[in-house]
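What follows is a single structure, written as structure tokens, with notes after it.
Apart from one protein chain that is not included, each protein chain of the complex appears where it belongs.
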């Protein structure tokens, strides 16, 4: 039984169709949703969350589709790494994960694979290209793959922050359901951070501050998070989504 | 291994209970969520999304429950078509899919099937009627099915739009997570459409216009969609949900 994971910005319905396509071509595949709530078109967030989930699986085919370039010339690729296959558009979303796990081979997916589905739209390659590719790779069938002629995968750097003695400039990557603001800063600095008039003391765990109080910590991603104990930092700061840069003063 | 798909307007929790009921009665069933985010009570949307997903599966039992008539005299039915079983209320939601796949037989589900669950509520037939019916049909067990006495399934016409030389009147069926406005118009007209003071030129793919620009195209449903490249047509037009009719001027 082969695990195929799905990570997309598709929300509802579209992933269900992808599952139908996958199960039709690979009836024994085991499909696991990582998330379908990547912010629309936020390739960086997709790459970040894929990077922080792929390794918890064993021997999986990971499908990641956040694809603002659908219908353009961007390539659809399958990357074979040491322990996994990654399937998605060549826009950087697969890059950090595939590089970390060591790339063995890169293929592009022929558009003709859509014959297996019976349709080729210009807007839903999750259904027409990536789902059949994942199913067939899970089956060990490479018949619609060909040499990747672009030479190298499109790069994407997850940890592109800058630090100085008293400042940190980093990205907000993800605002989770609790209102934790997850950044890409992969190091502790000073005694905490000052942002938008609020102090976020650096602690080890939520309970190091009182309920309702702001804090910062290295969270489960291994990066800095701004949080409020049993509250929402996102609400406190008026930040609703990832994607932006923030500048924090180091305390 | 039999696939049972679920399409409902139940949101969260309720589908989990349905899965428990199904797995208790049919432990080998493979359950796939198509969506649980149909707009509350929007039978038309349910019928449309079922129609655009059922065929991507092979040999499945499709359960579709959008059921404003729960607790009334509306029948609960199982429809056997050429390749599938459809399970749901007889309110039109199953009709377009079942007709397209060719109906072989229609049964009504006896309320006594709720014995298998141990409960019969007046509000949650997804749990008490439809889930056990799907599980038992997947098992090849018809013991709670009986002749459908109403003669014919309730009809529902998905593509009930009207066109003239310079106007189109069609339905907004679905607003997806990207803010694409999916209509039920199954044909191209002119060079695009004019709606609410905005021109939506008819193109083949998103990248035919600049980022942030409106467009229209025949999308992955095979119907007209109003979109904004890497943006949200729903936001641009202030349209939040499906269900309404719109009149478009043909360019």
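A and B are the chain letters, set down in written order, and residue numbers restart from 1 in every chain.
Note that in this section a residue touches a chain if its C-beta (ideal position, glycine included) is under 8 Å from a C-beta of that chain, and two chains touch if they have at least 3 such contacts.
Quick caveat, the model's predicted, so the values are computed rather than measured.
A.B. asks: In the complete assembly, which of B:77, B:94 or B:117 touches the absent chain?
C.D. replies: B:117
A.B. asks: Would you indicate which residue among B:3, B:21 or B:246 is in contact with the undisplayed chain?
C.D. replies: Candidates B:3, B:21 or B:246; residue touching the omitted chain: B:21.
A.B. asks: Can you tell me which of A:33, A:111, A:150 or A:166 touches the chain that was removed from the display?
C.D. replies: Residue touching the chain left out of view: A:33.
A.B. asks: Thinking of the whole complex, not just what is shown, which of A:53, A:91 or A:122 touches the missing chain?
C.D. replies: Answer from the full complex: A:53 touches the omitted chain.
A.B. asks: Just the residue numbers, please: which parts of chain A touch the chain that's not shown?
C.D. replies: So the residues of chain A touching the missing chain come out as 1, 3, 5, 7, 30, 32-37, 49, 52-53, 56-58, 60, 174, 176-179, 204-207, 217, 219-220, 225, 230, 232.
A.B. asks: Quickly run down the residues of chain B that touch the omitted chain.
C.D. replies: 9-14, 16-17, 19-21, 23-24, 27, 31, 40-41, 68-72, 117, 119, 121-124, 127-128
By definition in this document, only the chains that are shown with their structure count from here on.
A.B. asks: Roughly how many whole angstrom separate the Cα centroids of chain A and chain B?
C.D. replies: About 29 Å separates the centre of chain A from that of chain B.
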